[in-house]
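Each remark here refers to the structure printed beneath this line.
Left out: one protein chain. Kept in place: all the others.
Moving on, here comes subunit A:
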Amino acid sequence: MRNTVMIIPRMPGYQQFRILNPVDALAAPHMTEAFLQDGYRLRESLFREEVRTYYDTFEWQAFDKGFSLASVGKVLYLYDLESGRTADSARFSAPCSFFAGDLPEGTLRKRLLEASAIRAFSRLTTLHISLRSWKLLDREEKTLGTVNVECWRGVQTEKIVPSASFISLNPLRGYQEEMLEAAALLDPEAHCSDGRGVRRLFIDAMTDAGFQVGGYSSKIALQLDPEAPVQLSALSLLRFTTSIMRLNEDGIRKSIDTEFLHDYRVAIRRARSILAQLKGVFPPETALPASKALKAVAAKTGPLRDLDVYLLEKEQFRSWLPEALHPGLDTFFAALSRRRKVLQRSFSSYLDSPEYVALLNLWNAFITDSATPDPLPAPNASLPTITVARRTIRKSWKKLIRHGRMVSRETTDDELHAMRIDCKKLRYLLEFFISLYPPKTITPAIRHLKGLQDNLGSFVDCSVQLAFLSEQLETAVTGRNDVQLAAALGGLMAVLHERQEQARKEFHKAFSRFQDDRTTELFEQLTTG
């Protein structure tokens, strides 16, 4: 019974926590006992060894929420990173990687879904843990709380001494003071308290195992120098997006979740979009082939990503259709899954192909060359970053406004598709240059743009999906003439069409919000010196 080890109090703020010198860890409570008040004593209540296999998403989303996640046998535990205490648990035999939605209904599932519904929790490393607990008893033999010593030992390391040890006190409700008195008696030589809780130990253990906790985010975190030549700023962005690409390759190969490919694609789009928008910064004879190399890679990923999107929407699609149409929908999704598997394998082998290596080499040669280019083909390369930022954001913003105003009352598909691309270009510029501006200006500007993007995004998604479904419908009819499949596709198309028309209707409203005085003022501030 685990709860007897880590008592989960119903009120917070109960625990005393100290990191121990590992050598002294197990002896510490005994040393304390000699100092206890007359009649008080420690009674050993538990000794257990367990193997914990830790999990988190690629983006460390459990860690970000203040937890570590580990499986012990057939149970999955969530531990609080400050206290080390068990925060939740569920019966679940965790495979190499799993999704929050795979867990049985319950509080742990809910908490993991809050951390991430879309990213897989993957196996990190395994630690051997020994747990020893003592009950602190008073003269009446009443339990006042437990004293726990936890020692961690990495599986890989041959070290005899544990990599980390800590002692924690769990006073029972109403016995905090008595437990604090006992804590004061703990041998001061034995503890090296640094006040950072189990979090520090967890990070160290992960580092030992070769993981950089919190080491991944696809968000742009560049600190640009406004006065630096824009060519160097752009190169630092391109190197960043390239590193994102490379970091995601392995996850794509292993098909862990859909976000590896998504981040990979966004990194390419971002790089190409910035290259295209920074006119006169790089000589076209090197920039164009480099950009084309990336384009060739990206082209290989499009159909795979489309399938990912459908598969992610599976539950939503189901909810749109009456149960009578579910069998047809299942046929549809089964076909998509099979197709996805084929494309995933093919792209994975592409990642290991000489062709890919050659394209990457070409691209890498382009982004490693920091020499100031010849001013004739690249007259703007040496301009201060801030100057170019103002100029390009202004150009992109004005273009978006100009196009938006030209969108007819009919709001044709082509017009809205084009608007969406304009929005993305501006968004990438704002995110690239974000560090040059005060957050109070750039953050709301991005937010307002996002409002418009959401409208256009839902329109375009619907229309892309409609086109795909009608293509499927044709093959369904000419092929095995599967009536159920056709009915399900028809049902989906009706819903998508309605949503698409809804988004179309809302475009003018979304656009007028984007070109109101407040947004205009923000963009004026961003684009004038």
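Keep this in mind: a residue touches a chain if its C-beta (ideal position, glycine included) is under 8 Å from a C-beta of that chain, and two chains touch if they have at least 3 such contacts; residues count from 1.
Quick note on the criterion: contacts and distances are computed from a predicted model.
*Asks:* Pick from "ATPase, ParA family", "Probable transcriptional regulator protein, ArsR family", "histidine kinase" or "Iron ABC transporter permease" the UniProt protein name of the chain that isn't shown here.
*Replies:* In UniProt, the chain excluded from the picture bears the name "ATPase, ParA family".
*Asks:* Just one of A:172, A:343, A:400 or A:503 touches the chain that is missing; which is it?
*Replies:* A:172
*Asks:* Looking at A:140, A:414 or A:517, which residue reaches the missing chain?
*Replies:* Touches the omitted chain: A:140.
*Asks:* Which parts of subunit A face the unshown chain closely enough to count as touching?
*Replies:* Its contact residues with the unshown chain are 3, 10-11, 138, 140-143, 172-175.
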